[in-house]
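Note that this complex is displayed minus one protein chain, with the remaining chains in position.
Take a look at subunit A:
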């Protein structure tokens, strides 16, 4: 007999909810970026609408974790999993909000005549999503190497951020008539950089679960 089988099942349920929340969030980011790239306002509106589902799962995770703490009185690793679930769900919720922010920027840009090349921003988004998968995996599989990798990738995102900032502000000087679009893209640049920071927080929660102490990956 597995001791505490019921509790193990509950922990699995908690993990499943986190996975579901993560998948919806990645999908939201992807859709938001596609909407931006293709200037698809309809899709952007859909991203905003679908964010409610992510907020609901976050609330469910919080309530479930609190209930498990009350009924199981977890200690040691079990307790760190609960703390991780609470912190990570909060980070994922923030990441989903950045997807919404990108969608809102898309709506504000509207249908521009010419859209700036988004390659760098797209790379940031791709690296961020890769980081997200690694961070969540490092938590579930208790893999500290993956958490460290996330910290390194965050540095890469920071570099992209600086480059993109310079390139957009440079372009803005030459094309002041594009201020609206460029200002929104500067925001998107910032949202993606902040997304990567929250993903790094997830990796830090994973490191806390594994090592039992604070691990600063965001330097």
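The rule is short, and it goes like this: a contact is a pair of C-beta atoms (placed from the backbone, for glycine too) under 8 Å apart; a residue touches a chain by one contact, two chains touch by 3 or more; residues count from 1.
Criterion: contacts and distances are computed from a predicted model.
**Student:** Which listed name, "Phosphate transport system ATP-binding protein", "Electron transfer flavoprotein subunit beta", "Hydrogenase nickel incorporation protein HypB" or "ABC transporter permease", is the one UniProt assigns to the chain that has been left out?
**Tutor:** "Phosphate transport system ATP-binding protein"
**Student:** From the list A:3, A:70, A:111 or A:145, pick the residue that touches the absent chain.
**Tutor:** Considering all chains, including the one not shown, the answer is A:3.
**Student:** Using the touch definition from the top, which of A:43, A:79 or A:172 touches the missing chain?
**Tutor:** Going through A:43, A:79 or A:172 one by one, A:79 is the residue touching the chain not shown.
**Student:** Contact with the hidden chain only, please: which subunit A residues?
**Tutor:** On the side of subunit A, residues 3-4, 7, 73-80, 212-213 touch the unshown chain.
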